[in-house]
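The other protein chains are all here in position, but one chain of the complex has been omitted.
Our next item is chain A:
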Amino acid sequence: MAEVLIFVDHVDGAVRKPTLELLTLARRIGDPVAVALGNGAADTQAALAEHGAVKVLTHEAAEYADYLVVPKVDALQAAYEAVSPAAVLVPSSAEGKEIAARLALRIKSGVITDAVDLEVADGTLVATQSVFAASYTTKSTVMTGTPVITVKPNSAAVESAPAAGAVEALTVSFSEQATGTKVTSRTPRESTGRPDLTEAAIVVSGGRGVNGADNFAIIEALADSLGAAVGASRAAVDAGWYPHSNQVGQTGKSVSPQLYIASGISGAIQHRAGMQTSKTIVAINKDAEAPIFDLVDYGIVGDLFDVVPALTDEVKARKG
């Protein structure tokens, strides 16, 4: 069976969920061979094997943390040359897309970004994209070279499918460009203890209607009652009420949870671009004409300061 190269997104050996989703998708095409780089690379083995990796190629070097993007491109290219895969799949983070694009150019292959599904039709790998703020669904193929495709989080359910996952050391020689952009300092994001926004099954978001940083506590309380991540509109972020890392939308995170609850958010196209593929959409807004209501499965026309805390109480009561 053909091999499929998977770029592993991990933090010090902890594999992030989108990579496990990629392994599930990759098994539709062939045998997944994972590439894990940097600090803790070998520690990814158990999770990757559990989800179907037949092989895990690892390489640790300070360059991956000390310089931007290019060292990882060099390594992925080395893995590509070692394996000659049928496709290369990379999680659709900002960095993942840049790595994929540069690799594609080097190996003379087309690149497709932000796929939400993959299938093989008549022997060709077909990627589904959701474009123009999710108003269109396109199907695309790579015409030249080995398909290099980045896949959005939440595009497949994670399935376990234990495989050998034998660890092999990857040999990498860094290019001249590898040390071009130095990372002079790094401040890790503090964990809130809540699920990761892009990976969460439920997202509860607040917008300008929340009207103040302190008021976000009611959004957080609802999120915590549901085990959800917290999101925000750009208006709320620009006002300084919530961190930019929680912004949902075109220039924030793109989320695709099972449930998205928008409170005090009007539903501008740039916000919709980041949440329109959510499975179930709920909105609470006091303006019955707000465009967000065009998207909802369930909408409440009302004051969020009444509805949100009461909903939190209802959820808690039902959980007993």
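Going forward, a residue touches a chain if its C-beta (ideal position, glycine included) is under 8 Å from a C-beta of that chain, and two chains touch if they have at least 3 such contacts; residues count from 1.
The rule is simple: contacts and distances are computed from a predicted model.
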| item | value |
| --- | --- |
| Candidate names "Na+/H+ antiporter subunit D", "Electron transfer flavoprotein subunit beta", "Sulfide-quinone oxidoreductase" or "Metallopeptidase family M24"; UniProt protein name, chain not shown | "Electron transfer flavoprotein subunit beta" |
| Given A:43, A:60 or A:117, the one touching the chain that is not displayed | A:117 |
| Absent-chain interface as seen on chain A, which is shown | 11, 68-70, 73, 93-95, 97-98, 100-102, 104-106, 108-114, 116-117, 126, 128, 130-145, 154-158, 177, 180-189, 198, 201-202, 226-227, 244-245, 250-251, 256, 258-259, 269-270, 273, 277, 279-282, 284, 288, 293-303, 306-308, 310-311, 313-315, 318-320 |
